[in-house]
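Only one protein chain is missing; all other protein chains are in place.
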Amino acid sequence: MLKLEKRPQPSKAWVWLAPVVAVIATMIAGGALFALLGKDPLVAIRTIFWDPLFSEFAFFYRPQLLVKGAPLVLIAIGLSLGFRAGIWNIGAEGQYIVGALCGAGVGLAFYPMEGWFIFPLMVMAGALGGWAWAMIPAVLKVKFGTNEILVSLMLVYVAEQLLASMALGLMKNPEGFGFPGSRNLQQYPSAHNAELIAGSGMHWGVVAAMVAVIFAYVLMTRHILGFHIRLTGEAPRAARFAGVNPGRLVLICLGLAGALAGLAGMFEVSGPAGRVSIDFNVGYGFTAIIVAFLGRLHPLGILMAGLLMALTYIGGEIAQSRLGLPAAAIQMFQGMLLFFLLAVDVMTNYRLRLTWREVA
Amino acid sequence: MDLSSINPILLLASLMVAATPLLLAAVGELVVEKAGVLNLGVEGMMITGAICGFAIAVNTGNPLLGVLAAAAGGAVLSLLFALLTQVALANQVASGLGLTLFGLGLSALIGQGYQGIRPPSFPRLNIPGLSDMPVLGRILFSHDLMVYLGLIIVTAVWFMLKYTRAGLILRAVGENHEAAHALGYKVVRIRMMAILFGGACAGMGGAYISLIRVPQWTEGMTAGIGWIALALVVFASWKPWRVLLGAYLFGGVTVIQLNLQAAGVAIPVEYLAMSPYLITILVLVIMSADKSSAPASLGRIFHASR
Partner (left out) sequence: MTAPVLSIKGLTKAYPGVVANSDVSFEVMKGEVHALLGENGAGKSTLVKMIYGLVKPDHGTMIFQGKAYAPAEPRAARAAGVAMVFQHFSLFDALNVAENIALGMEHPPRLADLAGRIREVSETYGLPLDPFRTVGDLSAGERQRVEIIRCLLQDPRLLIMDEPTSVLTPQEVEILFQTLRKLTAEGVAILYISHKLEEIRTLCDTATILRLGKKVATCTPADTTARALAEMMVGTVLHTPERSGRALGDVALELSGLSVRSPSAFGCSLKDISLEVRQGEVLGLGGVAGNGQDELLGALSGELRSGPDMVKMHGRAVGMLGPMERRRIGLLCAPEERLGHAAAPDMSLTENAMLTGSLRERLERRGFLDWGRARGFAEAIIQRFDVRTPGPGNAARSLSGGNLQKFVIGREVMQRPEVLVVNQPTWGVDASAAAAIRQALLDLAAGGTAVVVISQDLDELMEIADRFGALNEGRLSRIRPTSELNIEEIGLMMGGAHDMEVAHV
């Protein structure tokens, strides 16, 4: 019979092997799922993972990889800091929405004035908006010990209602013939987060994501704050003994995560999305949770996981239009990936052992 | 604005209806947490139950079979969580989140062909004598079976936890799993059963929304009720009767804000729709001062070494 046995120390190999095994297992299970839906599994898998990069229309899809990957990476980097410390911000979706609203709000307030300073102001407003939204669960946790998981999540629903109210009210395009949604920022040069190199998908959000990855890498490996974040997650009591102020850490981690999510929302609304609309958010804030775990809460891992997840989004869209694969199948596929990862992860700290005699 | 259009008797009656899904999901989660497991996948199990129940009820024409299917669906999904956290010893927070994300995707996938259909209507219980009473008859005694089932489950859970040996063992496992193991209790098996029970309850709660309260199927229709159920367990300090109280309180808030929307109060609809979530936060803040009644092993991973 099989038995789990704790390893004397975490296996370095499995830390990196687990995501790979999880991806392969998900492809197999996903293939089975697609077969159940009456699609050829091999074709479906190829459509999702291969075609966006190497098919004849890849020139069209490849830029999308950056467009979809940037917000995921940006949000996941922020989340990973908190997750490392055992601080569970799962309301990034809300922080993303509020960041977008604040950023767009600043831009729309200046309309139709043109000026170089407008976009930087919007960036700041976006970060600040996300930060402020994340400060609500942070402050409540520090002051009253309120559970940050539930509060940050409740605020997602609140933010969604706020978004609806803005799209239908305050930010509605006065020249929009009564349709919901704001002015299109893509047609407002000072506020447009345009592609930096035409056809590359590269916009300021991608740059911000790269900077965030490098920043997080340095923070986690070389800085005392990163060390304290890891320490708090590993052994909270030892962290207090070392001199970590847990409340301060909650404020920092949630604040950074909120600011990054807010930035992601702001870059999205002023670039690829273009305007504030009721269905502006598409769940990046939740998918980023999967990205953070799949990337082992490690900045470089998150970068790769973000690109992989972006690939499933794009591939999913292709599969949707070409094979008629339902959009929900991709969502489930992503959930499955997280499951397999968590299951395989047991190998990092435990090893399987075959015992021939029955165990009590 | 016309507040007089709100009928207090109907309001109270619909309060019981609005509270039932919350009540079912929360009492299930209460049992899970009493066993020392934190399952954040309630929302995912609810929505899966909602579609399973809906699909079976539509296909068989029998809403009761639908409820059974919903319980089974929620339990099967929770089995995934149980395997991850109890066998593969995965982090409970991450696994619960994963369960919710997975459940949302799964339900959307199953629900493809079910949008815009009306499910068979659920039999409303008519208790001779009681249901005909003025006022009370309408508020208390003319609901569907599920409303009473919810109340029965809460009572049963309360009785089990307080007076039976099974309840004592469950509490012991949640309080100190190492000690329970040392006394020879099967920690993992007991927790698995609690998780399955929680899944079945959440599934039924979901089915109540899709079969009775709305009644139709739309993607993501649970809209955070699973998360509110989690908050409710904290609010209730892990006590079944207070879950009941809390569920009716939240049911009341939901019903009142819907009624105010319908009455055309001068507050934008979106702000009224926010209110249940904001009130949840407020309640969490008030209740979080007292953590002493939380099961001591809540969320901790158990591995029987040596």
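A and B label the chains in the order they appear, each numbered from 1.
By our rule, a residue touches a chain if its C-beta (ideal position, glycine included) is under 8 Å from a C-beta of that chain, and two chains touch if they have at least 3 such contacts.
Computed from a predicted model, the values in this text were never measured in an experiment.
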Residue, one of B:I117, B:I152 or B:L183, that touches the chain absent here: B:L183
Absent-chain interface as seen on chain B, which is shown: 165, 168-169, 171-172, 175-176, 178-180, 182-185, 292-293, 295-296, 306
On chain A, residues whose C-beta touches the chain left out of the figure: 5, 8-10, 222-225, 227, 230-231, 234-235, 237-243, 245, 353, 357, 359-360
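Following the convention adopted for this analysis, only the chains that are shown with their structure count from here on.
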Chain A residues within the chain B interface of the complex: 4-6, 88, 90, 136, 140, 144-147, 149-151, 153-158, 161-162, 164-165, 168-169, 286, 289-290, 293, 326-336, 338-339, 342-343, 345-346, 349-350
Touching residues (chain side chain B, partner chain A) in the complex: 40, 80, 83-84, 88-91, 93-95, 97-98, 101-109, 111-112, 219, 223-224, 227-228, 230-231, 234, 268, 270-271, 273-274, 277-278, 280-281, 284-285, 288-289, 291, 303, 305
